[in-house]
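The structure appears right after this line, and notes come after that.
Every protein chain but one is kept in place in this view of the complex.
The block that comes next holds subunit A.
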Amino acid sequence: MPTPQPDRPGAVLTVRELRKTFTLHTIDGRTVVSLDGVDLDVAAGEHVAVAGPSGAGKSSLLRCIHRSYLPDSGSVLLHTPDGPVELTALPDRALARLRGREIGYVSQFLTPPPRTGPLDVVAAAARRRGLAPAEARDAAAESLHRLGLDEALWDVDCGVLSGGERQRINLAAGTVRPPRLLLLDEPVSALDPRNRERALQLIASLTDQGVAVVAVFHDLDAMRQLATRVVQMTDARIVAEGPARDILGAVA
């Protein structure tokens, strides 16, 4: 178990005793425990990789932090210039605004608004982070360039694009005008080696800029390349934590 260090300098995220249980009312009301008391600290410029087998609760952890899952109990503190904010207790509207400004969430699959082009999707994300319309389009264009998305596709409906293209759009939207906290859930799973490398470079550069990253990768190389720290999850709990080579070496 990690030692809580809520007051260390540069703290961005402090998670304590986070629990999440699903009650499946449509299937005989059974319950599934997804997080069973998770603690996590992430500082600015830190890249924490969450490792573990499928079903260990890695994605649930990211979603409970983002609050697309509503945690049952526990604390998720985001440290902002205005002071710490308890995300689990934040009113919905305030959370929606805070998410737009401070938190990037990149899921494995892009679910963009239907019939919208990549440039619009990314520019909309940039606008939520506070950019004016014209600046937002410039930032979106830069971001898409950086991830190597063919300019001919920028105004094509995202729904017709390939999985790898969509994933890059998603990553561009999550990282444009970098947020304080970036949550990555398998962001490069569908990319070919060349684009994967571009994406990993982008993520690494964000960490260098001081973004706090919590990421789930299935691929160990990515974790070794990017993570400043790895937490190992099994059965809804964090069972080990440390530098990448220690943890991943132990797993391998």
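Basically, a residue touches a chain if its C-beta (ideal position, glycine included) is under 8 Å from a C-beta of that chain, and two chains touch if they have at least 3 such contacts; residues count from 1.
Definition applied: contacts and distances are computed from a predicted model.
You can't see one chain of this complex, but its UniProt record names it "Alpha-D-ribose 1-methylphosphonate 5-phosphate C-P-lyase PhnJ", from the set "protein-glutamate O-methyltransferase", "Phosphoribosylformylglycinamidine synthase subunit PurS", "Cytochrome bo(3) ubiquinol oxidase subunit 3" or "Alpha-D-ribose 1-methylphosphonate 5-phosphate C-P-lyase PhnJ". Contacts to the hidden chain, counted on subunit A, fall at residues 22-26, 63, 67-70, 92-93, 95-96, 113-116, 124.
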